[in-house]
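Only one protein chain is missing from this complex, and each of the others stays in its spot.
Moving on to subunit A:
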Amino acid sequence: MKRTSVGLVALMLLLLSVGLQARDLYLGVLDWRDAPDGLESWQPTLDALQQGLSGYQLHLQMLDLSALQQALAVGQLDFVITNPGHYVELSRDYPLAPLATLLNPLFDPPHQAVGSVVLVRRDAAIHGWQDLRQRRVAAVSPQAFGGYQLIRDQLEQRGLNAEQHIGEWLFTGYPMEQLLLLLQSGEVDAVVLRSCLPETLIAEGRLDADWWRVLEPQKVDGYPCQLSSDLYPDWPFLSVGIQPPDLLRQVVVALLQTHSEQGLPEWSAPLSYQPVHTLFARLRLGPYAGFSGHSLLALIHTYRYFLLFLVILFVAGLAHYLRVQVLIRRRTAELQLAMQQSRERQQELTHLSRFSLMGELATGLAHELNQPLTAIVNYAQGSQRLLQKLPADAIQQQLHDAARHMAAQGERAAEIIRHLRGFLRKEVPQSEWLDPDQVFCEAIELMEGRLRQTEVKVDWQLCGALPLIQVSRVELLQVLINLLANAVDAMTQLTAARRTLLLSSRLTAEGNIQLDVEDHGEGLNMEVQQRLFEPFFTTKASGMGLGLSLCLNLIEQMGGQLFLFNREMEGCCARIQWPADAFAGMKREDGEHKND
């Protein structure tokens, strides 16, 4: 035996030893029926070849699928005849070249010869591919081309997975005839055969035609056998590896010279086996096993649940991502707003602390100022006394008057300071019974400087006979001063002549006590009106926005109400109101003592 890999050496040896010694050639043929007559049916081909070859001794070996592959693996074969599917599968691992294709003169076209047929029992309730669902199906081998593989292709072309759709595959191996026994005995529900096998067996008298039928029969014009699949080219004659060109030529010539006699094999020039390749690619078999990219849809179908899971996962992930993004954006905005607010509040607090520092300073200042004022008053009063001792004349009188004025003004200044000190004093506010009108007047006294500076005139309409209220004097003063300051601020844009503040107090018919501070300013617009009592809301550049919210707090603590509303004509009115029964629960202290 010569190894094909040393074919060149063999050729040289052959040329040297022509006529002296015949070289052995081995032809492997796939034995698909494992029948004793297998060898016989190929004998004419063998004879024809032998005749056409000089100097070669040809040996025919009938081999089954695995044996054939094994023989190729060890380099035992020079030529191979096998089915198209097997050829394509083998071509992945071995250098095979088709030299000729088998012709079946009975067929038209003669090269469309290989197909599969599925048989079921005549009475079986199986009428289409769908009905094979969960059935037991028998075939020779998963590698049988004119059998399992073509049927699988049929199933998959209809979107059915051959493995999952069929309940169970039973692979019996060759010979193929034994499948019929399985079908007849009811062991399986369907069998997959090479097309024309039933016809051949019937002709040979080995099969009755009455108990079975063909599943999904296909009609191909000129094809004499029943079919369940498409048709593919017939078996190829293959050379293995590199053979001497002379030998190849002789083989091809010999093959093409075979003639059809009594239906024996006849050869023609090799056909394209591309349809088989295409089929295998579709089925991902042979050279295309593991070649997944080809049939994306099939892949998607195979992994559809996994893909669906992935898609759901992705969508969920995307949704989560978007949600997180939205949340982050919202939180960021909220955070920014909060930071801005906190910054503003910080500024306000700084401002506020400056104000409170001002209060401290004012307390100290009041004391400091009181001392020189005392000295001034003392001197003025002393001067008065001295002047009285002088003889009374015009100058003495004028100086005396001047000294009196000095003393009076000094005392007035000291009085203002005393009020301021009382206002600024840090004390727990103590409620006392007060006349609201009186507190109103005190507030105006404290505001006097401001009123004069801003040239605001004050109109009074005090009731004069209000019932006493029990509140903290300092706190009520604070509220009133705040309202007065607001009213004054509202009128700074007006001409001096129109800057009039109207202060009024009254006892309503229902018994409510009302204190009104009215101005002639612009009044309140809608936005301002809604946010009036909001802390840190302000319309003034230098304001803190604490005034009114604080006032509201204080007044509510005093059991009263604070309203701000636009006047009918112009300007705004701030009204403090105590309901008639606001102080009903409280008794005047001195009264209680008397009762004791």
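Going forward, a contact is a pair of C-beta atoms (placed from the backbone, for glycine too) under 8 Å apart; a residue touches a chain by one contact, two chains touch by 3 or more; residues count from 1.
In the analysis below, contacts and distances are computed from a predicted model.
In the listed set "Two component transcriptional regulator, LuxR family", "ABC transporter ATP-binding protein", "Response regulatory domain-containing protein" or "Osmoprotectant transport system permease protein", the entry agreeing with the UniProt name of the missing subunit chain is "Two component transcriptional regulator, LuxR family". Checked against the full complex, the candidates A:52, A:410, A:436 or A:547 give a single residue touching the omitted chain, namely A:410.
Taking the complete complex into account, A:375 is the one of A:375, A:395 or A:496 that touches the chain left out.
Along subunit A, the points of touch with the absent chain fall at residues 366-367, 370-379, 381-382, 384-386, 407, 410-411, 414, 421.
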